[in-house]
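Shown here: the complex without one of its protein chains, the others still in place.
Going by the order they are written in, the chains are A, B and C; count residues from 1 in each one.
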Amino acid sequence: MADSYAILEDQYKKILNKYLQEKDEQGLYHAQQFSKKVMENQISPEEMVSLHLEIIEDLFPNLPAGARDSFEFLLEVMIGYGLAYREHQSLRDRQKELEAEINVAANMQQTLLPKEVPYIDSLDIGVISVPASKMSGDYYHFVKDENGCLGVAIADIIGKGVPAALCMSMIKYAMDSLPEQRLQPGALLENLNRVVEQNVAANMFITMMYGSYDPRVHHFYYSGAGHEPGFYYNAKNDSFEELYAKGLVLGVTREANFREYHKKVEVGDFVVLLSDGVTECRTDEGFIEREEITNLIRQYSHMPAQEMVNNVFYQLEKLQGFQLRDDFSLIIIRRKV
Amino acid sequence: MADSYAILEDQYKKILNKYLQEKDEQGLYHAQQFSKKVMENQISPEEMVSLHLEIIEDLFPNLPAGARDSFEFLLEVMIGYGLAYREHQSLRDRQKELEAEINVAANMQQTLLPKEVPYIDSLDIGVISVPASKMSGDYYHFVKDENGCLGVAIADIIGKGVPAALCMSMIKYAMDSLPEQRLQPGALLENLNRVVEQNVAANMFITMMYGSYDPRVHHFYYSGAGHEPGFYYNAKNDSFEELYAKGLVLGVTREANFREYHKKVEVGDFVVLLSDGVTECRTDEGFIEREEITNLIRQYSHMPAQEMVNNVFYQLEKLQGFQLRDDFSLIIIRRKV
Amino acid sequence: MGIQSKVEVHTEWGIVSARQAGRNHAKDLGFGSVDQARITTAISELARNIYLYAEKGEIIIEPVEEVQSNGMKRGLRITAKDQGPGINNIRQVMEDGFTTSGGLGAGLPGVKRLMDEFEIDSQSGQGTTISAIKWLR
Partner (left out) sequence: MGIQSKVEVHTEWGIVSARQAGRNHAKDLGFGSVDQARITTAISELARNIYLYAEKGEIIIEPVEEVQSNGMKRGLRITAKDQGPGINNIRQVMEDGFTTSGGLGAGLPGVKRLMDEFEIDSQSGQGTTISAIKWLR
C-alpha cells in the first residue's frame, strides 16, 4: 500500500503543475487529498516542505536566491513539528494498546451488571447506565426475593474511570455476599456501610439508594446513603416530587443508620432513580435544572419505561454535545396495573 | 507566558532577516529555538508555513506569481498536518489523565493486599509481590484462624494489567466472604472455584495455591488449582523438592475437586510459594531454569525470610534488564524452632 | 445576513463545488488564507462523508452574525444534511485518534477542530445533520 517517496514526489509535481496552470478549486481539492495520502505514508511535515521546495526550485529557476535560503531556514523550524508528528504516531499506538486493555476490562465490568431486568407482572421497568468514559463508577442491581418483592439498588462511586470501576466491583461482590435476609433497605445499607468502611480506601466514597417494591400491596420502601434524590411521579396530578432519603455516604463512619421511607404507589405512578450524572448534566450554559429533567421525563411518559429512559438519555447526551462528564444511570419503575 | 501571534511574527521576521544577511549556523540555531517557541505557543504547522510566506512576500516583492500560488497549494496540504498536530495535543492530555487514573487504581489495589505478615512465634515469613506494569494480576493473602493456624493463598490471574486487576479484586472479596470454617485447602478451593465460575467472564482464569500451616504440630496442608509448583526446602539434606498440587484452574468447570497434600515440616525447613512470573523470568538467552531459582534461594538461605525474597527479586529483576514481563510474587515460610 | 449557497452533493464534483462556494463566501467575509483553507477542508470532509456514506445530500453555506456586548460577531456557517443511514454511535465517531479512515487527525473530530462551533444530530436510520461555524477574529 505504501507509495515510495519518488512516486509521491512525482504525483505532487503533477497536481501542483496542473494547479498552477488552471488555478481552480479542483486543484486545491487534490492538494487536500494529497495531504491524506502523504500522512498515510507517514511523510513528516518537514519532508513535505522539503518536497515542495525541491519542486518549485525546479519550476522556477529564477527564484530569488534569498527566497531559496529562507526555506532552508523554514526547514529548520519544521523539524520540531516533524518530531511532534512522529511522537504523535507512537503515542497513538500506545494509546490504542491501553485502550484495548481498558475495553477488555470494561467488558468484564459489564458482566457485573444484571443481564436482564426482572419480570414482575404489574411493573414496567426501564434502565439505562452509560459510563462517561469506558469504565463506569455507577452501579445498579436488581433482585427478586422469595416473596416476589423487587430489590433495586443504584450507586455512584465518587470518582470515575479505572479506580471507580475497581471500587464498583467491590460493591457488587459485597452485595452478593450479604446474608439472604428479607430486603430491608435501611438494614441493607447498614450492612453494606460496614463492608465499605472496612475494605475501601479512605478516600473512596459511595453513595447509594436502595429500594424495595412490594407488588402485593404496591408499597415502595427506600433508604439512601448520600445519594442524589430521585423523583416520584404522581399520575393523578401529573406532578413530580423529590424522592429524598437522608443518610450518610457509605464508608464515612463504621456505624451509620439509614432511615427508611415509604410510598404507596398508585396505578400509573412511577419511581425515578438516578445518579448525579443525570442531574449534573453540564451544558455551555451551566448545569441544567432538575425541573428540566422532569419536563423531559414527562414528555416521554406515554412510552414504555425502557423507551422513556432511552429518550431522556439521548436528549441529555445531545445537550452535552455527546460528551458525558459523569457516568449516567437512570431507572424508572412504573406501576402498570 | 504566551506570546501573541504578532510578537512571534515580528521575532521570526528579525531572525530570518539576520540569517539571510549572515547565512551562518547561529541563524539556523535561532530557527531551531524558534521552533520550540512556536510549539509552546501552540502555533500549528500550517500557521507556521503561512507566517513564513507572509514574510517572504514582504521581503521579495518580485517573487514569481506562480511561486506565491504554489504556497497556497502547500498550505492546503499542511492543513492535514495541522489537524494531526492538534489531535496530538489532545491525545497527550488524555494519556496523562489515563496514566494518573491508573496510578490511583494501582494504589487502591495495593490496599487489597495484606498490610502486614501475620506474626506466628515459630515461623519466619517473607513476601514480595511486584506488578509488571502498574496494576497487578497476582494476589496473595494471609489469614490466622482461631486455632492459630496460618492460611496462605497465592494466585495468578491469567493476563495482566487493568482486566487482571479487576479480576483480582473479585478474588479478594470472594475470599473475604467465604464462610469462616476451618481452613481446609481443598474445600476452600472448591468454594472459590464455584464463585469464579459464576462471576468471572468465561475467558478469565485464575490459578491458585492455598496452604494451611498448623504450628501446633508443624504440618503444612496444601492444594492447588493449576498453579505454578512451589518448592519445599529440606534443611537436613540441604535439598529442594517440588511442591506440586494437582488440580484444575479455577473457573473452568462448575464442580471441581482439589486433592489435599501434606508435609511434616522440620526445624529449618521452608516452603516456597511463587507465581510463574518468578520461574518464567525471561532473559536474552531464554527462560531461566527452575534450578537457577533454587540456587538463588539457597544462596540467600542464611538470611531472614524477608531478606531472602527481596534479594531473589533484585537478582531476577536485574537479569531481565529491570523490565518485568509478568507480575512477580514470592512467599517463603520457614519453621524457625 | 448575506445570501446562502446550497450545493447538492452526489458526485465528487459536488465536493469541489461545495468547496468553491465555501471559499468564495470565506473570501468575501474577509477570512485569511489559512482560515480559508481550514474552512474548505472542513467542507471537503463533510461533503466527502455525504458522498461516501449517504450517497447524496447537500451542503449549505451561509454568513452568520451574532450580537455581542462589544459589537457584532460575523462568521460562516456550514451545514451538511443527508438522509443516509445515520450514525449509530456519535460518541465513538467523535473520539480522537480512532478514525478507521487512515490519517492522523482526520474525520469528524478534525472538522470540529477546524471550525469554532460544531453540532451534530443523527440517529441510526434517520440521516445526519451537521452544522459548524467559523467566526472571524
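Note that a residue touches a chain if its C-beta (ideal position, glycine included) is under 8 Å from a C-beta of that chain, and two chains touch if they have at least 3 such contacts.
For clarity, every value in this text was computed on a predicted model and none was experimentally measured.
Colleague: Can you list the shown chains that the absent chain is in touch with?
Modeller: A, B
Colleague: Specify the residue from the set A:L8, A:I56, A:L91 or A:L188 that touches the hidden chain.
Modeller: In the complete complex, the chain left out is touched by residue A:L91.
Colleague: Using the document's definition of touch, tell me which of A:L59, A:L75 or A:I158 contacts the absent chain.
Modeller: Checking the options A:L59, A:L75 or A:I158, the one contacting the hidden chain is A:L75.
Colleague: In the complete complex, which positions of subunit B touch the hidden chain?
Modeller: Interface residues of subunit B facing the absent chain: 25-26, 28-29, 32, 36, 39-40, 85, 88-89, 92, 95-96, 322-323.
Colleague: If you put the missing chain back, which residues of subunit A would it touch?
Modeller: Interface residues of subunit A facing the absent chain: 46-47, 50, 72, 75-76, 79-80, 82-88, 90-91, 94.
Methods note: only the chains that are shown with their structure count from here on.
Colleague: Chain adjacency by touch: line, ring, star, complete or other shape?
Modeller: Contact pattern: complete, every chain touching every other.
Colleague: List the centre-to-centre spacing of subunit A and subunit C in whole Å, with centres computed as mean CA coordinates.
Modeller: 26
Colleague: I'd like to verify one number: the distance from the centre of subunit B to the centre of subunit C, where each centre is the average of its C-alpha atoms, in whole angstrom.
Modeller: The answer is 44 Å.
Colleague: Using the average of all C-alpha atoms in each chain as its centre, how far is it in Å between subunit A and subunit B?
Modeller: Each chain's C-alpha centroid was found; their separation is 26 Å.
Colleague: Which residues of subunit C are in contact with two or more other chains?
Modeller: If we look for residues of subunit C contacting two or more partner chains, we find 37, 40-41, 97, 103-106.
Colleague: Got the subunit B residues that touch at least 2 other chains?
Modeller: Touching at least two other chains: 72, 76, 79-80, 84-85, 87-88, 91, 94.
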